[in-house]
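Complex shown without one protein chain; remaining protein chains in place.
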Amino acid sequence: MKKIMSILTLGILLLLTACSGSNTTSKSSAEDTKTKSGEKQVVTFWHSMSGAGQETLDSIVKDFNHSQNKIQVNAEFQGTYDEALTKFNAVAGTNSAPTMIQTFEIGTKSMINSGNIIPIQEFVDKDHYDMSGLEKNITNYYSLDGKFYSMPFNSSTPVMYYNKDAFKMAGLDPDKAPATFEEVETAAKAITKSNPDMKGFALQAYGWLWEQLLANQGALLLNKDNGRTDTPTKIGWNEEEGKSIFNWVKQMVDDDTFANYGTNGDNMIAGFLSGDVAMFLQSSASARDVIDNAPFDVGIAFLPHPEDKERQGVVIGGASLWMIDGKPKAESQAAWEFMKYLQKPEVQAKWHVGTGYFAINPAAYDEKVVKDAWAEKPQLQVTVDQLQSTKPSYATQGALMDMLPEGRKIMETALETVFNGGDVDKSYKTAVQQFNEAIKQANKARGK
Amino acid sequence: MMLSMRKKIVFYVLLIISALLLAGPAIMAIVMSFMTNQDILTGRLPTAFTIDNYIAAFDRLPLLQFLFNSLIVSIVIMLGQLILSSLAAYAFVFLEFKGRDFLFYLFIATMMVPFEASVIPNFHIIRDLNWIDTYAGLTVPFFATTFGTFLLRQNFKQIPKELREASLIAGMGDFKFFLTVVLPVSRTSLVTLGIYGFLTSWNMYLWPLLASTNDTVRTIQIGLKQLQTQEQLNQWGVIMAGAVIVIIPTLILLFLGQKKLQKGLTEGAVK
Partner (left out) sequence: MSMIYPTIETNETYLHQAERVKRQNQMKSFLKGMLFLLPSIILFSVFVFYPMFKTIYLSFFLTNAQGATTVFTGWDNYKALFVDPIFIKSVKNTFLFVFYTVPPTVIISLILAVIANEKLKGIGFFRTVFSSTMGVSVAAASVFWLYLFNPTMGLLNKVLETSGLDAIEWLTDPKWALIAVSATTIWMNIGFTFLILLGGLQSIDSSLYESADIEGSGYFYKLRRITIPMLSPTFFFVITVSIINTFQTFGQIDILTQGGPANGTNLIVYSIYREAFVNYQFGAASAQAVVLFILILLMTALQFKLVERKVHYQ
């Protein structure tokens, strides 16, 4: 017994040392491959694309690595945008920091504030790269005082999806989607009346959608021109603009034509596909998936707006690519080459068709893959039309501030309260108060 | 004591119903992982059997690498916990010194520090030690465990003090006594703690995600998360296939070690 035990302990100790040993060896061998692959410059690219997005992205990265023999891009998943950003903030300035990172649009201001990035503009200038070829409505968001801080990448806007078969059943014109809040309400009633098992409309409790419905009315999210001219000090919308969205939803909740899926977009799409709800708002990036999986005819329409307000258009959503400071010049330059590669029409065409995100480079829409896809699914084009018909203004350019992620959560809570029969005035008032408080707190934390 | 036939039937019915209810979610996941996406979306019973979901899961991510990493990480944490907590438990039971009780309560208090709350300072430490993307970063922070120390302490207390006295007369030092007497006597508890440590390390998510930036040391739980999408429609079949891959190794371990685990945990809890 004694022997067995001592052998065991010895074994444990050996294993431990072996493990710590293999640690160092595996690390150095990783470094070896870095240098061995040699003259190849390694670019570390942190991203937050999982599922289908990751599949397409990985394949694009693979194409790039095969297209030349100087640069090796390693695309590495880092969890959600929030998790990736927290992690980046912690490792910024150390060896573990990546060469480039993908961050969501509302992280733009905190990235700039962090001081750990090189504005893309520097590379654009040095390279005389022409950014004007890119989609104007997308570059509008990411340029600040005429300067590009990051390279636009996966971009989408919200659109309204509707079930054409359900529209027919309810005696509505399936080719003319409701355009205003009021028309949506009426259509929702007609649908629920024709089929009591189907709700008319669903709105995911998603702060991004709320921001879009606000921008579509021409309202600002933050004062100081949405934070584009100075640091915001409070909210930018007025009560009528903000409340109209809540009242609209409340009306449908009271009519019993509203389907509540909370914050879960995936469940909402599943409900739409199985005929539980006839209309919903969602990112255009879902378009391909929805059309492919629906056993009925899917219509895609512009985002609705209140009757008494003119449609202003949508703000770009999604994420962009950032160059990280403090890396060797050659490494950053290699990352820049990769960024430029991503903007090529054929790459963007693959991206657009593979994921449903927009092509940053409109020339991609002339590529054959896109034309084929559009011929098969003409609805896809609506998403692009909506983006291109957007009226440029501070409202549709989108807001910039570091507290926006928190702001979204606040609006989501308020929306969920109303979905569950809560009082509009009270939830709205609380939300505005918390939103302003968050702005104040963020300004204070920056020490300004 | 023989049970009457009627009683037996009642118990079997109860056992079967509970087993079905408890295993239900896992059975559902296994069935779904072999269903086509259309069947899942429309919510009907499976019409076709397919292994496409598994092929897709393995195709999309280096799952074998993830599984291997999980195995390494779990085994190293398990061994680390066994060594550290048996040493500490020995001190708490067999050595008498000033401040022992205070230290013991200090140990107990660490159980109450929620890990998620201290995750960011911990991450900074790993970063400063240059341990990001190493097995060390994934394992060393978990070597010291109050639960393990507590469990083994309860077990060591069962060992008669006379044994130590006898060993002292024979001129046996503490470390020798620890290796040759205490550890062999407490085999069951050690196995228990080992299995428990392995299971909990296998199931960690937030820490491995933070402490690794690329696939070289990533663990399987993160792979499961990567199969879920954000703006596209989830492919439930593939996700369930991933979940099944994740739970199979731990279930096997549990089936093999269940008896020992139960015995050891009880000793820690009861006495």
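Letters are used for the chains, namely A and B, taken in the order the chains are written, and counting of residues starts over at 1 for each.
The rule is simple: contacts are C-beta pairs under 8 Å (C-beta built on N, C-alpha and C of every residue); 3 or more make two chains touch, one makes a residue touch a chain.
This one's a predicted model, so the numbers in the text were calculated from it and none came from an experiment.
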| item | value |
| --- | --- |
| Where the missing chain makes contact, among the chains that are shown | A, B |
| Contacting the left-out chain in the complete assembly, out of A:Q212, A:N260, A:S283 or A:T390 | A:N260 |
| Residue of B:L64, B:A166 or B:L251 in touch with the missing chain, whole complex considered | B:L251 |
| Residue in contact with the excluded chain [from A:L57, A:I235, A:A270 or A:M401] | A:A270 |
| Missing-chain contacts mapped onto chain B | 1, 3, 8, 11-12, 14-15, 18-19, 22-23, 25-26, 28-29, 32, 40-41, 43, 83-85, 87-88, 90-91, 95-100, 103, 106-107, 109-118, 120-122, 124-125, 140-141, 143-144, 147, 149, 174, 178, 199, 202-203, 205-206, 221, 224-225, 228, 236, 239-240, 243, 246-247, 250-251, 253-255, 258, 261-263, 265-271 |
| Residues from chain A at the interface with the omitted partner, ascending | 82-83, 85-86, 89-90, 92, 110, 113-114, 205, 260-264, 267, 270-271, 273-274, 276, 402-403, 405-406, 409, 412-414, 416-417, 419-420, 422, 430, 434, 438, 441, 444-447 |
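By our rule, only the chains that are shown with their structure count from here on.
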| item | value |
| --- | --- |
| Distance from chain B to chain A - Cα centre to Cα centre, in angstrom | 36 |
| Chain B - residues contacting chain A, complex | 37, 41-43, 60, 72, 75-76, 79-80, 82-83, 120, 123-124, 127, 130, 132-136, 179-180, 183-184, 209-210, 213-216, 222, 225-235 |
| Residue numbers on chain A that touch chain B, as the complex places them | 1-2, 4-6, 9, 12, 15-16, 19-20, 22-23, 26-27, 30, 44, 46, 48-55, 74, 76-80, 83, 86-87, 90-91, 94-96, 98, 156, 265-266, 269-270, 273-274, 283, 285-286, 289-290, 293, 295, 355-356 |
